[in-house]
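All protein chains but one are shown at their positions in the complex.
Right, chain A next:
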Amino acid sequence: MSPDADRSDTDDALLALYAEGDPAAARALSARVLPRVYAHAMRLLGDAAAAEDVAQEAMLRLWRMAPDWRPGEAKVTTWLYRVTANLCTDRLRKWRSVGLDEIAEPADPQPSVAAHLQNRARYDALQAALDALPERQRQAVVLRHIEGLSNPEIAQVMEIGPRAVESLTARGKRALTAILAGRRAELGYDDEKAG
(Lines give C-alpha, C1' and ligand atoms only; values in the text may rest on other atoms or scores of the structure.)
Protein backbone atom coordinates (compact mmCIF):
# COMPACT_ATOMS: atom_id res chain seq x y z
CA MET A 1 0.00 0.00 0.00
CA SER A 2 1.31 3.44 -0.80
CA PRO A 3 2.01 5.98 1.99
CA ASP A 4 -0.84 8.12 0.61
CA ALA A 5 -3.34 5.39 1.42
CA ASP A 6 -2.08 5.24 5.03
CA ARG A 7 -3.49 8.67 5.98
CA SER A 8 -5.91 8.32 8.83
CA ASP A 9 -8.46 10.80 7.42
CA THR A 10 -11.78 9.29 6.42
CA ASP A 11 -12.81 9.35 2.77
CA ASP A 12 -15.31 12.08 3.62
CA ALA A 13 -12.59 14.18 5.27
CA LEU A 14 -10.22 13.77 2.34
CA LEU A 15 -12.94 14.80 -0.09
CA ALA A 16 -13.68 17.89 2.03
CA LEU A 17 -9.97 18.75 2.09
CA TYR A 18 -9.85 18.38 -1.68
CA ALA A 19 -12.83 20.73 -2.03
CA GLU A 20 -11.00 23.26 0.16
CA GLY A 21 -8.01 23.20 -2.17
CA ASP A 22 -5.66 20.84 -0.30
CA PRO A 23 -3.21 19.73 -2.98
CA ALA A 24 -2.38 16.38 -1.31
CA ALA A 25 -5.95 15.21 -0.67
CA ALA A 26 -6.64 13.96 -4.20
CA ARG A 27 -3.53 11.78 -4.20
CA ALA A 28 -4.39 10.25 -0.82
CA LEU A 29 -8.02 9.61 -1.74
CA SER A 30 -7.13 8.20 -5.16
CA ALA A 31 -4.60 5.81 -3.63
CA ARG A 32 -7.36 4.50 -1.42
CA VAL A 33 -10.37 4.26 -3.72
CA LEU A 34 -9.09 4.07 -7.29
CA PRO A 35 -7.94 0.40 -6.95
CA ARG A 36 -11.48 -0.55 -5.94
CA VAL A 37 -13.08 1.48 -8.71
CA TYR A 38 -10.73 0.07 -11.34
CA ALA A 39 -11.07 -3.53 -10.10
CA HIS A 40 -14.86 -3.23 -10.10
CA ALA A 41 -14.94 -1.84 -13.63
CA MET A 42 -12.52 -4.54 -14.72
CA ARG A 43 -14.75 -7.30 -13.32
CA LEU A 44 -17.93 -5.86 -14.81
CA LEU A 45 -16.43 -5.19 -18.24
CA GLY A 46 -13.65 -7.78 -18.60
CA ASP A 47 -11.64 -5.25 -20.60
CA ALA A 48 -8.69 -3.34 -19.12
CA ALA A 49 -8.79 -0.36 -21.51
CA ALA A 50 -12.53 0.18 -21.05
CA ALA A 51 -12.15 -0.28 -17.29
CA GLU A 52 -9.52 2.47 -17.24
CA ASP A 53 -11.82 4.86 -19.09
CA VAL A 54 -14.71 4.11 -16.75
CA ALA A 55 -12.53 4.46 -13.63
CA GLN A 56 -11.19 7.81 -14.82
CA GLU A 57 -14.70 9.09 -15.56
CA ALA A 58 -16.06 7.90 -12.18
CA MET A 59 -13.22 9.67 -10.36
CA LEU A 60 -13.72 12.84 -12.42
CA ARG A 61 -17.38 12.87 -11.34
CA LEU A 62 -16.25 12.52 -7.73
CA TRP A 63 -13.89 15.52 -8.05
CA ARG A 64 -16.62 17.62 -9.66
CA MET A 65 -19.17 16.93 -6.98
CA ALA A 66 -16.72 17.30 -4.08
CA PRO A 67 -17.82 20.89 -3.16
CA ASP A 68 -21.43 19.67 -2.85
CA TRP A 69 -20.64 16.44 -0.97
CA ARG A 70 -22.61 16.10 2.26
CA PRO A 71 -20.60 14.03 4.76
CA GLY A 72 -22.43 11.21 6.48
CA GLU A 73 -25.22 10.84 3.92
CA ALA A 74 -23.51 8.14 1.87
CA LYS A 75 -20.10 6.49 1.85
CA VAL A 76 -17.74 7.72 -0.83
CA THR A 77 -17.05 4.12 -1.87
CA THR A 78 -20.75 3.28 -2.11
CA TRP A 79 -21.29 6.31 -4.31
CA LEU A 80 -18.30 5.34 -6.45
CA TYR A 81 -19.42 1.73 -6.88
CA ARG A 82 -22.81 2.97 -8.04
CA VAL A 83 -21.39 5.47 -10.51
CA THR A 84 -18.91 2.88 -11.79
CA ALA A 85 -21.62 0.27 -12.28
CA ASN A 86 -23.82 2.76 -14.13
CA LEU A 87 -20.96 3.74 -16.42
CA CYS A 88 -20.22 0.05 -17.07
CA THR A 89 -23.89 -0.58 -17.90
CA ASP A 90 -23.79 2.29 -20.41
CA ARG A 91 -20.61 0.85 -21.91
CA LEU A 92 -22.07 -2.67 -22.20
CA ARG A 93 -25.23 -1.30 -23.84
CA LYS A 94 -23.09 0.57 -26.34
CA TRP A 95 -21.13 -2.58 -27.11
CA ARG A 96 -24.31 -4.55 -27.66
CA SER A 97 -25.66 -1.88 -29.99
CA VAL A 98 -22.52 -1.74 -32.18
CA GLY A 99 -21.96 -5.52 -32.24
CA LEU A 100 -19.15 -7.43 -30.61
CA ASP A 101 -17.18 -7.86 -33.85
CA GLU A 102 -16.43 -4.16 -34.05
CA ILE A 103 -14.83 -4.04 -30.60
CA ALA A 104 -11.09 -4.42 -30.27
CA GLU A 105 -9.78 -7.51 -28.49
CA PRO A 106 -9.62 -6.93 -24.73
CA ALA A 107 -6.16 -6.05 -23.49
CA ASP A 108 -4.28 -8.59 -21.37
CA PRO A 109 -4.87 -8.48 -17.64
CA GLN A 110 -2.17 -6.96 -15.49
CA PRO A 111 1.19 -8.82 -15.41
CA SER A 112 0.91 -9.50 -11.68
CA VAL A 113 -2.27 -11.45 -12.31
CA ALA A 114 -0.88 -13.31 -15.29
CA ALA A 115 2.47 -14.10 -13.70
CA HIS A 116 1.74 -17.78 -13.48
CA LEU A 117 0.05 -19.57 -16.30
CA GLN A 118 -2.37 -21.42 -14.10
CA ASN A 119 -3.34 -18.30 -12.22
CA ARG A 120 -3.86 -16.70 -15.58
CA ALA A 121 -6.10 -19.57 -16.68
CA ARG A 122 -8.09 -19.33 -13.46
CA TYR A 123 -8.39 -15.57 -13.85
CA ASP A 124 -9.62 -15.93 -17.41
CA ALA A 125 -12.01 -18.72 -16.47
CA LEU A 126 -13.57 -16.67 -13.69
CA GLN A 127 -13.79 -13.57 -15.86
CA ALA A 128 -15.29 -15.55 -18.74
CA ALA A 129 -17.83 -17.07 -16.37
CA LEU A 130 -18.63 -13.64 -14.91
CA ASP A 131 -19.04 -12.23 -18.41
CA ALA A 132 -21.62 -14.93 -19.11
CA LEU A 133 -23.85 -13.82 -16.21
CA PRO A 134 -26.69 -11.32 -16.58
CA GLU A 135 -25.43 -7.83 -15.63
CA ARG A 136 -27.22 -7.48 -12.29
CA GLN A 137 -26.21 -10.96 -11.14
CA ARG A 138 -22.62 -10.26 -12.14
CA GLN A 139 -22.59 -6.97 -10.26
CA ALA A 140 -24.08 -8.53 -7.12
CA VAL A 141 -21.65 -11.48 -7.15
CA VAL A 142 -18.63 -9.23 -7.73
CA LEU A 143 -19.66 -6.82 -4.95
CA ARG A 144 -20.39 -9.64 -2.49
CA HIS A 145 -17.73 -12.22 -3.20
CA ILE A 146 -14.83 -10.24 -4.68
CA GLU A 147 -15.19 -6.72 -3.29
CA GLY A 148 -16.42 -8.15 0.03
CA LEU A 149 -19.33 -5.73 0.61
CA SER A 150 -22.14 -6.61 3.00
CA ASN A 151 -25.65 -7.20 1.68
CA PRO A 152 -26.98 -3.85 3.04
CA GLU A 153 -24.09 -2.04 1.31
CA ILE A 154 -24.81 -3.86 -1.95
CA ALA A 155 -28.47 -2.93 -1.59
CA GLN A 156 -27.42 0.74 -1.37
CA VAL A 157 -25.10 0.50 -4.34
CA MET A 158 -27.63 -1.29 -6.54
CA GLU A 159 -30.62 0.64 -5.15
CA ILE A 160 -32.59 -2.55 -4.44
CA GLY A 161 -33.81 -4.34 -1.31
CA PRO A 162 -31.68 -6.76 0.74
CA ARG A 163 -33.82 -9.73 -0.33
CA ALA A 164 -33.23 -8.91 -3.97
CA VAL A 165 -29.49 -8.82 -3.22
CA GLU A 166 -29.65 -12.29 -1.66
CA SER A 167 -31.58 -13.61 -4.63
CA LEU A 168 -29.17 -12.11 -7.18
CA THR A 169 -26.02 -13.36 -5.42
CA ALA A 170 -27.48 -16.86 -4.90
CA ARG A 171 -28.56 -17.19 -8.52
CA GLY A 172 -25.29 -15.70 -9.73
CA LYS A 173 -23.22 -18.16 -7.71
CA ARG A 174 -25.27 -21.12 -8.91
CA ALA A 175 -24.81 -20.00 -12.51
CA LEU A 176 -21.05 -19.51 -12.00
CA THR A 177 -20.76 -22.98 -10.49
CA ALA A 178 -22.56 -24.48 -13.46
CA ILE A 179 -20.39 -22.62 -15.97
CA LEU A 180 -17.15 -23.58 -14.23
CA ALA A 181 -18.15 -27.18 -13.42
CA GLY A 182 -16.71 -28.58 -16.62
CA ARG A 183 -13.37 -26.79 -16.23
CA ARG A 184 -12.10 -27.97 -12.85
CA ALA A 185 -9.46 -30.33 -14.19
CA GLU A 186 -8.31 -27.71 -16.71
CA LEU A 187 -7.93 -25.16 -13.92
CA GLY A 188 -5.89 -27.53 -11.73
CA TYR A 189 -8.26 -27.82 -8.76
CA ASP A 190 -8.42 -31.61 -9.06
CA ASP A 191 -4.59 -31.76 -8.83
CA GLU A 192 -4.59 -29.57 -5.71
CA LYS A 193 -7.22 -31.76 -4.10
CA ALA A 194 -5.22 -34.91 -4.94
CA GLY A 195 -1.99 -33.33 -3.67
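Simple rule for what comes next: a contact is a pair of C-beta atoms (placed from the backbone, for glycine too) under 8 Å apart; a residue touches a chain by one contact, two chains touch by 3 or more; residues count from 1.
Throughout what follows, contacts and distances are computed from a predicted model.
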Name check vs UniProt for the chain missing from the figure, options "GTP-binding protein", "Putative ABC transport system permease protein", "Ubiquinone biosynthesis protein UbiV" or "Dihydroorotate dehydrogenase", returns "Dihydroorotate dehydrogenase"
Which of A:T10, A:N86, A:S150 or A:T177 touches the missing chain? It is A:T177
Only one of A:E20, A:D90 or A:E135 touches the unshown chain, namely A:E20
Chain A positions in touch with the non-displayed chain are 18-21, 23, 26-27, 30, 34-36, 38-39, 42-43, 48, 51-52, 55-56, 59-60, 63-64, 66-67, 109-110, 112-113, 119, 122-123, 125-126, 145-148, 173, 176-177, 180-181, 184, 187, 189, 193
